[in-house]
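Every protein chain but one is kept in place in this view of the complex.
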Amino acid sequence: MSAAPTVETVLQGQADLKEWQEGVYRDLHAHPELGHQETRTAGMVAAELRERGFEVHERVGGTGVVGVLANGDGPVVLMRADMDALPVAEATGLPYASTVRTTDADGHEVPVMHACGHDVHVACLLGAARLLAGARDGWSGTFIALFQPAEELADGADRMVDDGLARLVPKPDVAFAQHVLAYPAGTVGAHPGPFLSLAESMRVTVHGRGSHGSMPHLAVDPVVLAAMIVVRLQAVVSRELPPGEFAVLTVGRVAVGSKSNIIGDHAVLELNLRAYSEETRSRMVAAIERIVRAECQASGSPKEPEFETYDRYPLTDNDPAVTARVAAAFRAHFGDAVQDYGRQTASEDFSAVPNALGVPYLYWAIGGIDPDLYRDAAARGALLEEIPGNHSPKFAPVIEPTLETGTAAAVVAALAWLAPSGQDGDTSSAES
Amino acid sequence: MSAAPTVETVLQGQADLKEWQEGVYRDLHAHPELGHQETRTAGMVAAELRERGFEVHERVGGTGVVGVLANGDGPVVLMRADMDALPVAEATGLPYASTVRTTDADGHEVPVMHACGHDVHVACLLGAARLLAGARDGWSGTFIALFQPAEELADGADRMVDDGLARLVPKPDVAFAQHVLAYPAGTVGAHPGPFLSLAESMRVTVHGRGSHGSMPHLAVDPVVLAAMIVVRLQAVVSRELPPGEFAVLTVGRVAVGSKSNIIGDHAVLELNLRAYSEETRSRMVAAIERIVRAECQASGSPKEPEFETYDRYPLTDNDPAVTARVAAAFRAHFGDAVQDYGRQTASEDFSAVPNALGVPYLYWAIGGIDPDLYRDAAARGALLEEIPGNHSPKFAPVIEPTLETGTAAAVVAALAWLAPSGQDGDTSSAES
Amino acid sequence: MSAAPTVETVLQGQADLKEWQEGVYRDLHAHPELGHQETRTAGMVAAELRERGFEVHERVGGTGVVGVLANGDGPVVLMRADMDALPVAEATGLPYASTVRTTDADGHEVPVMHACGHDVHVACLLGAARLLAGARDGWSGTFIALFQPAEELADGADRMVDDGLARLVPKPDVAFAQHVLAYPAGTVGAHPGPFLSLAESMRVTVHGRGSHGSMPHLAVDPVVLAAMIVVRLQAVVSRELPPGEFAVLTVGRVAVGSKSNIIGDHAVLELNLRAYSEETRSRMVAAIERIVRAECQASGSPKEPEFETYDRYPLTDNDPAVTARVAAAFRAHFGDAVQDYGRQTASEDFSAVPNALGVPYLYWAIGGIDPDLYRDAAARGALLEEIPGNHSPKFAPVIEPTLETGTAAAVVAALAWLAPSGQDGDTSSAES
Partner (left out) sequence: MSAAPTVETVLQGQADLKEWQEGVYRDLHAHPELGHQETRTAGMVAAELRERGFEVHERVGGTGVVGVLANGDGPVVLMRADMDALPVAEATGLPYASTVRTTDADGHEVPVMHACGHDVHVACLLGAARLLAGARDGWSGTFIALFQPAEELADGADRMVDDGLARLVPKPDVAFAQHVLAYPAGTVGAHPGPFLSLAESMRVTVHGRGSHGSMPHLAVDPVVLAAMIVVRLQAVVSRELPPGEFAVLTVGRVAVGSKSNIIGDHAVLELNLRAYSEETRSRMVAAIERIVRAECQASGSPKEPEFETYDRYPLTDNDPAVTARVAAAFRAHFGDAVQDYGRQTASEDFSAVPNALGVPYLYWAIGGIDPDLYRDAAARGALLEEIPGNHSPKFAPVIEPTLETGTAAAVVAALAWLAPSGQDGDTSSAES
């Protein structure tokens, strides 16, 4: 790879920023902020970017921050990190564990924790920004560092887009994002095509007719109605979708009635759908609506059911050409540590940004688990039991080599476009 | 009926107490108290009984009151009224409507309303006590007026029994209670044998294994488990019990999960059972436990289900001989206004008192609805739609002739035992 | 009872006909005939009636026989016996057990057995006819002996009516039928009001879309559809009908698909409904149709479901006045052997005859089980296990006192109308 010399040049500075970067990470981890409340994080990010010479836009889509580092002619690369934390009570026992509590959007006081690793993403992107800014001779083009709020609320990316992101930045040639997952720290995974499922939630309200529990004949029992719907919905995945097609239809919540001897007048079901294609999603949605309506009729429901869609996540569908190019760059730098983690069942709103900008993208993952622990647990077939995953109160990426890997990955990918010469440095091959 | 002259003698005073009694009723209605909080009502009741010469026991089983009026040799008759109200926000628009709010046993502030008519029962029993106390020449024996707390909580009668009721009063020859229902005011109904169903509630907790909504294969889905249980339970009544046997199995509440994309780790179902025989009840309970355990196994549930029984109401099973005797006395006094309302699906804890004392009993009902309104609604087949029943926020018995009827019924039934001579005045015929 | 002397006079001849009657019974039992094939039975019946002086009509509604014995002025009494047997292979081990096999209406060779006791009914009615014919001085009026085909096929009574029964006989004042059941021989039961349920069967065909078993997504799976319908139907009895209302909804047959790896294109469900009121029946039918149609929609069924009703049996609803009059006559003759067996879940087409003629009726039952066996089994709670009931291959009424009781019951009931004098002999009191 002719690009390698440039990469190594830029990454030379990595050893020097380690102490600073780990401090940033510990600070972020100890001060998590819920979605749309990331003011402290955003302030720190904006200050750092300005310090490094980026043109900085703040309060994009609320608390979002965008930094643009124009460095001569050449490709434009956007890399995104998400900043928000989760309402989870940290149970890692780490010295830098969060004890933060805050008031959420519903007015409840909740604990807050970086249980999904967005603090890793922020620290890595800041590190990459510092490295690229510090080695401007080694590349040419424009690097955009985008810090997004509220990924966990499914609307942070959309809000940045809606707030005029396209007018703030030059159109990128490619967009990147990364996520730390429960794989061995030091490894990197880039999967072409659909990588993270699209997802959406649906709140279904069906109506019965209330009565005293002793007089079912005067009622339309919403408990029976809800149960039949749940049962019926199982056949959507088992019978209506092609075998082997990825599709999840989870009814996560059912709430009917208030006490044993009163027949209530409605039921609420909260569903979550996941798929790797819009066609599968729309077939599921159509099946759900058909089944719910029919079961209401079977019950003699007095009122039409209601459907409310929320928390929609788009499909994360990595561009094959981009993936191939980045994977080649990764292999040149990381060697055997490059893996294909395969499709993940989780979802992300990142792709809303490149989709809005009309740009091909790659969303890759890095491992965050101590490699020895991982190997041991895997050998005993106990990965799921012993390695706390994302969203667990015990999710605790090891700081290194996680930060080092994520920072290098961001630089390597960016330089696959930004490097001044060689096959990796031109924009034309994005179409190949 | 040779007893008639005595009855009419005692009831002569009824016209004179009307104003007082209606005032008592309005006051009670405007000041409802939840179960075990009936201190104001109990205080008023105790004062009135003392005023009329009853020996009064207060704080029996918490807020219960028992008055004993010994009036020479002869039978002992016990009559019970329940005092508690419900956490319902009154919507009758009556001038004496309740606006009371209080803190319930769980610490929540709730509205309170006499939505079940216990204020009628108290006012009638106080009126009957005053009439019997004011006409001691007309009868001989002992009259016990028992004012019970917390019927709606299913434990008021039990608490009075547990608190030593049997030691406070002479053993009765017969026990009575009455309830105002949504039938025409002025009518009285006495049904021999099972009249009110036995009932109990059961809280069933079943265990799944939680997971993210995108990974059902790592979970044991409690939503599917709960739905299958609900569906399966329908076949208990439809298939396992003899056709035509009264049996109700209502699942009033189902609560599973907290949000759409998280698979929870347990489900709670709250069931209510009703029957007219212990055999049917125990068959239902056995079927529920068998089905729940098996469905847990079908789901691969990691933990045994839990069953908690609460709010148990005994069967109200009127003694046929007592019923016949009272019905004859009712017919002598009320004529055609005596009806057989037939079995009711509701439940009551009154029978715990006579069962504990080893006494035959009758629980009768009186109508409380304006007869013209009732007739009109019945003619249009609109009774259920237009006549608010017990527990409705609009339940509003007409004061008269409801109080007059309930008061006279109590006196007539008591005198069927207490009258000094004639076939209705001896205790021997209770066995007839 | 002033009628008693007449009854005893007529029944004097009973001892003399015993040998003949038991011979007739054994012959009938050994030569059972399926519905609409009762030619041998009908021939024997017609010959006997003619011998006794009845005016005889044969081939009424196919194989039906009607005998009319006019004996002066007075009431007209009709009594019916059904003649058909069942496609059951007898396993009683009796010396006169059936070994008959025949070809049924569908062309299949089947075994035949009097497994429902219609041979008892025929023998008893022939005995009563002989007794009444032999004691014409003891009564006055007209006695009609009606021998009906095909009760088990639900259309024998209708066919006799449709074939002009009303033109063949004078209008009766009252109509009777009786059935031998698994109660102690020697006992008689007469229940006022609804005694046997109305019943009907329904064949429901629902449509899916066939496919190979490996391609469920191309199919509309009729197995899942049928299962959901069965499950849903359980809630009709458990939730839609008033608790305690007699209602049975049995799915007796489900047939879907031909082999494991082919998804079929339709499902057939055969349902049986029973109720004691037309209202309940029609609510069940409406619920079934609503549920089936809705479940077809939930499945995305490509074609409307089909409903075919068959084997309809009317309600057997005994006239209270007729029942009271006959019960009084029974008690005068049988004393304590008169019982109230209570409502039966079975069904009968007899009432089609009195309904068509506009006549009040009583359908009573007689016991057929050895009283000692019955008592023993009952004491051990083993009635259902040890006493073979109607339609069992082991159903074996003891000949005596079954025939004696059934014959006497027919005579006693008839003479409650036909006796020349006294309160039991006039027609006016039928309205009482």
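As written, the chain order gives the labels A, B and C, with residue 1 at the start of each chain.
The rule is short, and it goes like this: a residue touches a chain if its C-beta (ideal position, glycine included) is under 8 Å from a C-beta of that chain, and two chains touch if they have at least 3 such contacts.
This is a predicted model, so every value here is computed, not measured.
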Practice problem: Return the single residue from C:Val206, C:Val231, C:Val322 or C:Ile387 that touches the missing chain. | Solution: C:Val231
Exercise. Specify the residue from the set C:Gly186, C:Pro216 or C:Gly406 that touches the hidden chain.
Key: C:Pro216
Exercise. Have a look at C:Val220, C:Ala327 or C:Ala346 and name the one touching the chain we're not showing.
Key: C:Ala346
Quiz item: So which of A:His121, A:Arg253, A:Arg274 or A:Arg293 would be touching the chain we can't see?
Solution: A:Arg274
Exercise. Please give every residue of chain B in contact with the chain that is not shown.
Key: 214-217, 219, 221, 224, 228, 231-232, 235, 238-243, 245, 290-291, 293-295, 297-298, 300
Self-check item: Residues of chain C in contact with the chain not shown
Solution: 197, 199, 201-203, 212-216, 218, 221, 223-224, 226-228, 230-231, 234, 248, 250-264, 267, 270-272, 274, 311, 345-347, 384, 391
Quiz item: Which parts of chain A are in contact with the chain that was left out?
Solution: 231, 233-239, 243-249, 274, 276, 343, 345
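The criterion applied here is as follows: only the chains that are shown with their structure count from here on.
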Exercise. Mind checking the centre-to-centre distance between chain B and chain C? Centres are C-alpha means, answer in whole Å.
Key: 44
Quiz item: Taking each chain's centre as its mean C-alpha position, how far apart are chain A and chain B in Å?
Solution: 57
Self-check item: Rounded Å distance between chain A and chain C, as computed from the means of their C-alpha atoms
Solution: 72
Quiz item: Counting only residues that touch at least 2 other chains, which ones in chain B make the list?
Solution: 231, 234, 248, 274, 345
